[in-house]
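One structure follows; several queries about it will come next.
For this depiction, one protein chain was excluded, whereas all remaining protein chains were kept in their positions.
Naming follows writing order (A and B), and every chain is counted from residue 1.
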Amino acid sequence: MSAALALGDDALVLSHRLGEWAGHAPVLEEEVALANIALDLLGQARMLLSSVGDEDELAFLREERSFRNVQLVEQPNGDFAHTIARQLYFSVYQHLLYEQLAAGTGEFADLATKAVKEVAYHRDHAERWVLRLGDGTAESHERMQNGLDALWRFTGELFRPVEGLDVDGESLHGSWSSAVTSVVERATLRLPSGPQSSAWSAGAGRQGLHTEPFGRMLAEMQHLHRSHPGASW
Amino acid sequence: MTAVTAEEATQGAADGAAADAARAEAFDAAVAADDRIEPRDWMPDAYRASLVRQMAQHAHSEIIGMQPEANWISRAPSLRRKAILMAKVQDEAGHGLYLYSAAETLGTSREELLDKLHAGRQRYSSIFNYPTLTWADVGAIGWLVDGAAITNQVPLCRCSYGPYARAMVRICKEESFHQRQGYELLLALSRGTPAQHEMAQDAVNRWWWPSLMMFGPPDDASAHSAQSMAWKIKRHSNDELRRRFVDICVPQAEALGLTLPDPDIRWNEELGQHDYGAIDWTEFQEVLKGNGPCNEERLAQRRRAHEEGAWVRDAAAAYADRHAERPGTSGAAAEPVEATA
């Protein structure tokens, strides 16, 4: 399995989910912020997918079982707190990962050097919102806690080894845990305590095993492209 | 309170009237000289009201206008198109923000304007009450709707009210990509497969007439036009701009290989411009009244986003209160806040 697909699919799928917020964000300023993040991720996805094939063929013509993104990024948006929980878990991971890749000499060093600046901003955005929602009103506190709890079981997959990616998963997990814990505690929230992955031995997103909402997401994303085989746009 | 004699009061009123007359004269002179009116200048109440109405309607149009296009972000047929469309819809949110800011310089808060929009007491452009049924509609909106908007907006860059004119300069700069991407999108479809070509023609058929209606009612039936032109809030009449738009579109449609759905369009040698067919103003009035295909959905989605976002806005406000930063303490620095972007 190509690591470029894993990283590219993460970015592609999360960008798609964030794009679903367009016209629905809680305040105009946040419309602009979420779109910026979605556009950064889409840019990363295009570079990564193009490095291993035709970006559109890969995005629009692969079946669900061929996508290599982690299950976390495909989870539906839910409310704003749910989306922010997903952003926190993923952007802290992506930031730490890209820092490691940028510091290395592997095939992703150049891409990571550019992307790490974007991702640092995504992480900052997520952390600031976790603080404001966690330490905001009673309602926002509860919603933020629910978001963190609901997505916790998708976080374990982030630290499994990815073929072709020279990263120390264990230390990544350690740094991630302490970073997330620190934000969550400052936000007067509690780190979820349950298991970080499901008991399904077949694997998860990196093995092409996804959650049910993902198939519907792809159906929507791919239908127009697939309805006109061979057409250019 | 100091007691004021009747004589003093009369004298005061006379002074006030004289000062008002002097201010009105200064205002008229500034407008006549193409000078800009700035927020703290004296201005006639009706000028202020007219500006707020127009800027609010313009801002509302930007944010409601996000919906028909956002409808296709999740289905964009290539990653390049997806990035372009996302950036465009984001720009529209940004343009709404610039315009609400301009309206706020007259002391009308965004919250107040949004409440009026949500209550159906302020309008947005009727064009956004039409649905986007196919991908080609995204192209038709860019080419025709944004094209009509630009034709309307470019003169607004010279509007007599400074903040509005400045917002429009920024918006027009950013809009130019919107129209081009739409045209390019339609061109790709028109030159693509027969099914794609048909999709493009169908979209142009549906969007052409509503785009012409965007310039507003004919001059002899336009309620606000004459006064707005005298104040240089508006620079050209509705019909003048509409005709300019038709003249621009005819050769562009030809280059696209698409037909404008009006058999009466022909070059008028004598006038040096195109004649075009009669516009169905009944449809325009009906859509304006709320009987368009999407009026209810557009407003309902806007209200829902605002209401569902209330707890988020409240949370951030509560957090800010609790962690209030005062100048000189941590957070807000004693020196001006700096950040590299």
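Methods note: a residue touches a chain if its C-beta (ideal position, glycine included) is under 8 Å from a C-beta of that chain, and two chains touch if they have at least 3 such contacts.
Keep in mind that, in the parts below, contacts and distances are computed from a predicted model.
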UniProt names the one chain left off this complex as which of "ABC transporter permease subunit", "Cytochrome c-type biogenesis protein", "1,2-phenylacetyl-CoA epoxidase subunit B" or "AzlD domain-containing protein"?
"1,2-phenylacetyl-CoA epoxidase subunit B"
Option touching the unshown chain, where A:63, A:110 or A:124 are the choices:
A:124
I'm checking contacts with the chain that's been left out. Which of B:55, B:89, B:136 or B:167 qualifies?
B:167
Which of these, B:32, B:195, B:255 or B:320, touches the one chain of the complex that we don't see?
B:320
Pick out which of B:68, B:94 or B:292 touches the chain that's been left out of the picture.
B:94
Residue-wise, where is chain B in contact with the chain that is not depicted?
38, 40-42, 90, 94, 97-98, 101, 104, 109-111, 115, 118-119, 166-167, 170, 174, 306-307, 309-311, 313-314, 316-320, 323, 325, 331-332, 336-341
Residue positions on chain A contacting the omitted chain are 27-29, 32-33, 36, 124-125, 128, 132
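Simple rule for what comes next: only the chains that are shown with their structure count from here on.
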How many angstrom between the C-alpha centroids of chain B and chain A?
35
For the complex, which residues does chain A have touching chain B?
12, 16, 19-20, 22-32, 35-36, 38-39, 42-43, 45-46, 49, 55-56, 59-60, 79-80, 131-133, 135-137, 139-140, 143, 220-221, 223-225, 228, 230-233
What part of chain B is in contact with chain A in the complex they form?
63, 66-67, 70, 73-83, 86-87, 89-90, 93-94, 96-97, 100, 135, 185, 188-189, 192-193, 195-196, 301, 304-305, 308-316, 318-319, 322-323
